[in-house]
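The structure under discussion is supplied below as structure tokens; questions concerning it will follow.
Here the complex is missing one protein chain, while the rest keep their positions.
Going in written order, the chains are labelled A and B, and every chain counts its residues from 1.
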Amino acid sequence: MVYLEEKLKEVQDSGRLEYRSKALPTWCPGCGYFAMVDGVAHALNALGIPKENTVVVSGIGCSSRFPFFLDTFGMHTLHGRALPTATGVKVANEDLTVLAVGGDGDGFAIGCGHLPHVAKRNVDITYLLFDNGIYGLTKGQTSPTSAKGFKTPTSPYENPDQPLNPLLMMLSYGASWVGQSYAGQPDHLKEMIVKAMAHRGFSYLHILSPCVTFDKTHRTYGNLGMTVRPVPAGHDTTSQDAAMRLATGGDPPPIGVYYAVPRPTLGDSLDGLVVKAGGELPRRRGTARAAE
Amino acid sequence: MSERHHVIVGMGITGNEAAITLRRREPQSRITIVTLASLLFYNRYDLPQVFRGKHDWREFLVHPPAFYDDNRITVRRNSRVANVDPLNKVMTLEHKEDIPYDTLLVATGGRGWIPEELAEFRPLMQGFGSFEQAITVARALPEGGGRVVMLGGDMIGLDLARTLIDTGHRVTLVAGEQTFWPHQVSAERRPAFVAALETMGVEVVEQDSVGGVAQIAQGAKGLPARKVVFRDGSELMADVVMPFYGIQPAIDFMGRTGVDVERGLLVNPELRTTDAAIWAAGDVCQIWSQEENRYRFYYGWRNVRAMGEVAAGNMTGGNDAFVADQDEKLEIDAEGRLVSPFWEYA
Partner (left out) sequence: MDATDIQILIVGSAGDGTIAAGNILRQALAEAGYKVISFDVYPPEIRGFGKCIARMRATIEQAYSLKQQSDVMLSLDDSHAIPHVAEVRDWGAVLYESKPVANAPQGHITGHIRPGQIPYGCAIREISEKATGANRSRNIVALGYLAGLYRLPREAFHAIIDRQFKKRGAEVASVNRKAFDEGYAAGAGAFKLDDVAFGPPKPNVVPGTVVEMINGNAAVVKGCLDAGIDCFFGYPITPATTIMERLATEMPRHGKRLVQTEDEISAISATIGAGFAGTRSATATSGPGLSLMQEMLGLGTMAEVPSVVFVSQRGGPSTGMPTKTEQSDLNSALFGGHGDAPRIVMAPTNVEGCYRCAGKAFEMAEAYQTPVIVLLDLYLSNRYETVAFGQKSPFEPDVNKRPRKQDLGAGYKRFALVEGGVSPRAVPGDAGGMHIVTGLEHNELGRPADSAEMHLAMCDKRLDKLKGALVHPDFTVAKRFGAMGKAAVGLLAWGSTFGECLEAMFQAEKEGIDCSAMKVVMLSPFPEEAVSAFMDDCAAVLVPELNHDGQFARLVQGTLGRKVVKLTRVPGVPMRVSDILGEIRRLAGRNLPQAAE
């Protein structure tokens, strides 16, 4: 509880409280997700995005409760469907800042089929993936990023599967911005959320966020705190090749921007179709946006 | 036996009679009639009725369509036979379909003959061999009286002439060698018969007196549709020009069968050709006549119908010879009009 009070005080002081709702988060004490709410509030504040122009879309899972804790528009949808729903919101109104949030189960198990498509379309949304390597909301079952050998109630002997490599997948799908951060380093996280949101196009931020309740074996704060390392200096963020090498580099996981290239967004392409068809583009407010 | 396929080419009175006889004698066998016509069997002798306002072809049908279904007689209309292969007993239709047969009856009848020198004018003349042609002539004649120039003047044409005159049309006959065909009229008797025609209301122009037909032309605007020009320069205007030079057997498709042919298909008195599986009946065949010691044609409605029946009987195991029972004499009645057995077909 000490942790929570400290965070609230910090937010109060920073003037970012207006982005926070009055609802008290449902997460376990010590969960890294608190840092993410704070990070998003910080980013919205830093980028000067009005809260009524912000839509946070989530699926189902611990992290998907996220929208309730911000005072923006939000959609708490179905398990795995945050990305297509967020796509609909953005296509409907390009003036909105649209965030999709969710966990590893939501995104890389049930919702995995949507990932390549939202990436290839380059929908101008930011996807914050909170990876705790476990199904926390249903009390600790194996997830697609759980380590092989991991014991959970659904894999009582051991998890027979290899974990997915979300960063490598998103890079190979052609996401135009891919980065990684760590809930144990809130300042890095804040900075990365700002960068991801400032990117015009689909940005994928993978956030390592160990489950403090159900996973006491693997990526614990204890382990990670010692071992995450920054993306090496001189890494070429315009090279997909270099980014993929980084993503397959194994432990300790590098945090920072892996890949960032400008590319026309889905909205740009759809506007292009309107021009091709001889139609008239709708008037838009044009959301203010910080340069990358 | 029950699976035997009898194929009849031609759906005139002969073919139709044969089909009915076949079905009566063999309830199980397959029967197919192949015909060039679009219509089912109708009585061609009734066609002059089109000038009495009978224009619905359904009224001409001898049997309703269901008759063919009920008797399981397949009718292949609009179908022309391209070839017959007697070795394999298969005939090929023009649309490239092979039809195997066990027995084949050729009953294609005859088609109107036109002298060589008039062949080029064929598109300007109207035949009278089918319902469609009959309607076309009827439509070409103006209401309340048109003018028909008839060339040749066989008995079919003269029959039509009677109806045309009866229904208020004017008929001019360009008479020649084929007039009164198939009756053979001697030179001595001919003037009397021509006079009888005139009594009946036919205007007669003797072909010899005008040097024959030189040309048939499209009529000028505002005038009748046709113009017949004779070699002596004289002309006849007409709404319709119709050739009636007698008929010739329609046997082109039999060319490669190897069966004996003179003008028609040569058949024995049992109506079989020189191929054991092929028979012929009606106007298409010449039948051996013991008395006359020659192959000869027998015309007339009753004769050709009888041939259909005889042929069908013999195709299904019978062995009857055809016996002509129709009088062939052309006469003049008390009122000075022609009387022909060919006109008796009620």
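Assume contacts are C-beta pairs under 8 Å (C-beta built on N, C-alpha and C of every residue); 3 or more make two chains touch, one makes a residue touch a chain.
From a predicted model like this one, the values you see are computed outputs, not experimental measurements.
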>> Touch partners of the unshown chain, restricted to the chains that are shown, please.
In response: A, B
> Which of A:43, A:62, A:75 or A:244 touches the chain that is not shown?
Replying inline: A:75
> Which of these, B:49, B:83 or B:136, touches the one chain of the complex that we don't see?
Replying inline: B:136
> For chain A, which residues lie in contact with the unshown chain of the complex?
Replying inline: 23, 50-55, 57, 60, 67-68, 71-78, 81, 84-93, 95-96, 113-114, 116-117, 121, 266, 270, 273-274, 276-282
> Taking the full complex into account, what residues of chain B touch the chain not shown?
Replying inline: 38-40, 57-58, 65-69, 74-79, 93-97, 132, 135-136
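Following the convention adopted for this analysis, only the chains that are shown with their structure count from here on.
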>> Could you work out how far the Cα centre of chain A sits from that of chain B, in whole Å?
In response: 94
